[in-house]
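A single protein chain has been omitted from the complex, and every remaining protein chain is retained in its original position.
For chain A:
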Amino acid sequence: MHATYVIWSKHMTKFWRSTEELLGLALQSVLWVVLFGVGMRGMISNVEGSDYMSYILPGIIALSALGGAVGGGIVLLDERLRGITKEYLVAPIPRLSILLGNASSTATKAMIQAAIMLVVGVLMGARLSLNPFGWIAALLLLALFAIGFSGLALAVAAISRSIMGYHGMIFLFNLPLLFASNALYPLSVLPGWMRVIVMLNPTTYLVDAVRALAFGVPATLPLLLSVAVVLLFAVLGTWLALSLFQRSVLK
């Protein structure tokens, strides 16, 4: 636990120092909301009874959480490729704490990204629901989702041989997670085959639940089911990261 905290705080120190990374993260969020959200709003005034900005904001927040997770995975990959992991491996700390340190810093970055996005979205006209418990529940769900995707990113980072390879594999996850979901368009407009894919995507459940909890958009899926799926995603992501990471350090 102690070593996890040390590694987490080291990563956060490096994160705050890297101004390009910070600026990039913040700008990315703002650009999504401003360019995509505002542009689309001109075309679509409302979806299923809510304004489009409120409708797509949960999806964009999820996407930016993915961006944060990808950045976190790069830290693990970079430390692995440059041999910094060896410093941890010869230290008297549990192997697990190395992964947990990475996972917690990755999830923290994802949450920071999500928070910036939320603020920008609200400034651009998304309407939050009036129930603060809903916001907290939505944030918790987002955190679980961030943990799940951080797990995926770290799992890929644990086995990639290069930064390029890592980006290639992450891209494979990243794009479908957003577009093959209900993040940008309602389930009801999709053809049947795509609906099957969308229903297999954990992003769909996260987005639906966050919409309902934080923005007062009527849920299209049972809330409990959504929570269960997001939780399962978090567990699976962590498990995958753990097993691939252990394989990469046991030599």
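Operating definition for what follows: a contact is a pair of C-beta atoms (placed from the backbone, for glycine too) under 8 Å apart; a residue touches a chain by one contact, two chains touch by 3 or more; residues count from 1.
As a working rule, contacts and distances are computed from a predicted model.
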Record-based protein name (UniProt) of the chain missing from this complex, from "High-affinity zinc uptake system membrane protein ZnuB", "Sporulation lipoprotein YhcN/YlaJ", "Daunorubicin resistance ABC transporter ATPase subunit" or "Nucleotidyltransferase": "Daunorubicin resistance ABC transporter ATPase subunit"
From A:Leu27, A:Ile44 or A:Ala91, residue that would touch the chain that is not displayed: A:Ala91
Candidates A:Ser18, A:Asn46 or A:Ser188 - the one touching the absent chain: A:Ser18
Where the unshown chain meets chain A, residue by residue: 2-3, 6, 10, 13-14, 17-18, 82-84, 86-93, 250-251
